[in-house]
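Yeah, one chain of the complex is gone here, protein chain that is, but the others are all in their spots.
Letters A and B name the chains as they come in the text, with residue numbers starting at 1 for each one.
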Amino acid sequence: MATQSSRSAARAMLSPTVILLLIWMIVPLAMTIWFSLQRYNLLYPDRTGFNDFGNYTRFVLSPAFGGAVVNTLILVIGVLVITVVLGILIALLIDQPIWGQGIVRILVISPFFIMPPVAALIWKNMFMNPTNGLFAEAAKVIGLSPYDFLGQAPLTSIILIVAWQWLPFATLILLTALQSLSSEELEAAEMDGANALKRFWYIMLPHLARAITVVVLIQTIFLLGIFGEILVTTNGGPGTSSTTLPYLIYKEALLDFDVGTAAAGGVVAVILANIVAFFLMRAIGKNLDA
Amino acid sequence: MGKITLSQVRKSFGEVDVIPGIDLSIEDGEFVVFVGPSGCGKSTLLRLIAGLEDTTSGKIDIDGRDATLLPPAQRGLAMVFQSYALYPHMTVRKNIAFPLKMAGMSAAEQEAKVQHAAKILNLTNYLDRRPGQLSGGQRQRVAIGRAIVREPAAFLFDEPLSNLDAALRVTMRQEISELHQSLKTTMIYVTHDQVEAMTMADKIVVLNAGRVEQVGSPLDLYHSPRNLFVAGFIGSPKMNLITGPEAARHTCTTLGVRPEHIRVGDGPWQGVVGLSEHLGSDSFIKVEVDGIGTINVRAGGEIDVRHGDRIRLAPDMDKLHRFDAEGLALK
């Protein structure tokens, strides 16, 4: 409902953003696609020319590829599950009347402000390090031998680090949603004989559905690109056990200097990301309309 | 001056014709009420006049000037919205002064006009408050104040009283009427409440499904509704509409009798009293009349009838309304 003039004003005001994002998307993508079809290795500058889909077959058929896709999914889903479940529990806890709620809130939100390289470095060196880390010290105290987190369970350790960074975000959004639930609704359920667990399941959880959707959407956007944490902590290893798709591409481009294959990997990653995006957006678009 | 003429104004949203084509003339200084059930297009019509929507085709003249393509700000009209649409971050003073500020008026002039409007509307003591600190009626007055200071060619009201409680609605209704008396500016007022229409209007435009059903003074519409829709819409309680043999006896398809035009006592109709509501001043009685059906009667307050009583009714033969098969009134 608007006039022609406000519609054209809207178009005019929307277009800079749309055009810039379009350029931001299309130009690098087109260049990547171009590179992906070329022989382009910084170590062998004399080998050039069109390579058809050679780079793609090389990338997709490389033994690391399948594992990298799986690792990426495990990382994203693992972090999502941890942050949503713990986020709900912590939100429920903070929402109770407690002393010092303001300070608790500040403490809980803090990890969100920490830049990823710092988080990765702190966790890697001061907590997960098998000789000097705090976890190793704690193990010694209770008489266990220290566990090499990043060596033995690299992906799980990375998931823990990333989940620590994103837990505050999930908690805050879920808490805000929880606080918007009218107490009358809960009281009515209580009058109807629903116990605490049933009230949570039938009243609170459906009320949180929107917030959970938003948390999943935003976090997925950021988690799909997780890279720095892996670079700092495990370098994708040991072997390829913590190599995700972004890291695999990085390895091709900057460690093997094979720009062509890295570009093919980039295109593959873009395609996979778009598949994820498509399903996610469809599920979420529906939920956000309601 | 505020003469507004619509010629063949049409509005469609996509495939849907919300207003299939309206001709209407509003004289300078007139209080015109657009009334109709929800979804009849009355608000859309108002927004077309305001310039908040484009006309699909047709022409809108304001004071002889073609305003069809003018943006809202240049039409010289002021609007009072249903939700008041006050600026919550501004004080009452700034709210009222906003249109003046937009017009580039000097601060001193703004203040003088704000003071004047505040005096008219009894808002002088509230000028430094924010809308959030005001009651519903006060907010309404601020919205009107914001409209007054512009000295518009016409005021547009979009269901301005529907968010107020019943008592306040009556008061505000009178205030708006008095304002019209003193300003003598054209006012166009949209409502779904036919009581507001009857009490305030110089001229009522009854709308139904985007069409003008009838235009006339309140009493015109009351005394001679042009068709069944207007007959059923204007008047409270609603007119009784009788079909079947009783209508046939009066050589029409539908016979209309207003509840207040039926006397309890000796008469041709006989029936059993159903629900009866005694208000003191009036009594509303539902009577199950033999061979006709349920008839609503508005009788005097003193009448003593009870559920199940058998009574006789006498319709006022001079005030019957007869309608043909198309629903149009027969002379």
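Brief remarks follow.
Assume a residue touches a chain if its C-beta (ideal position, glycine included) is under 8 Å from a C-beta of that chain, and two chains touch if they have at least 3 such contacts.
Criterion: contacts and distances are computed from a predicted model.
The subunit not displayed here is recorded in UniProt as "Carbohydrate ABC transporter permease", chosen from "YCII-related domain-containing protein", "NlpE-like protein", "3-oxoacyl-ACP synthase" or "Carbohydrate ABC transporter permease". Contact with the omitted chain, checked across A:V69, A:L121, A:A153 or A:A194, is made by A:L121. Interface note for the absent chain: among A:I106, A:A188 or A:L255, the touching residue is A:I106.
Contact with the chain that does not appear here is found for just one residue of A:L150, A:I173 or A:A189, A:I173.
By the touch rule set out above, chain A reaches the unshown chain at residues 2, 6-7, 9-11, 13-14, 16-18, 20-21, 24-25, 27-29, 31-32, 35, 90, 93-101, 103-119, 121-123, 125-127, 132, 134, 137, 140-141, 164, 167-168, 172-173, 176-181, 183, 186, 210-211, 213-215, 217-218, 220-222, 224-225, 227-228, 232, 245-247, 249-250, 253, 259, 262-263, 265-267, 269-270, 273-274, 276-277, 281, 284-285, 288-289. Mapped onto chain B, contacts with the missing chain fall at residues 50, 52, 71-73, 77-79, 81-83, 85-90, 98-99, 102-103, 146, 150.
One rule holds for everything that comes next: only the chains that are shown with their structure count from here on.
With centres set at the average Cα position, the gap from chain A to chain B is 57 Å. Partner chain B is touched in their complex by these residues of chain A: 1-5. The part of chain B that touches chain A in the complex is made up of residues 13, 47, 51-54, 71.
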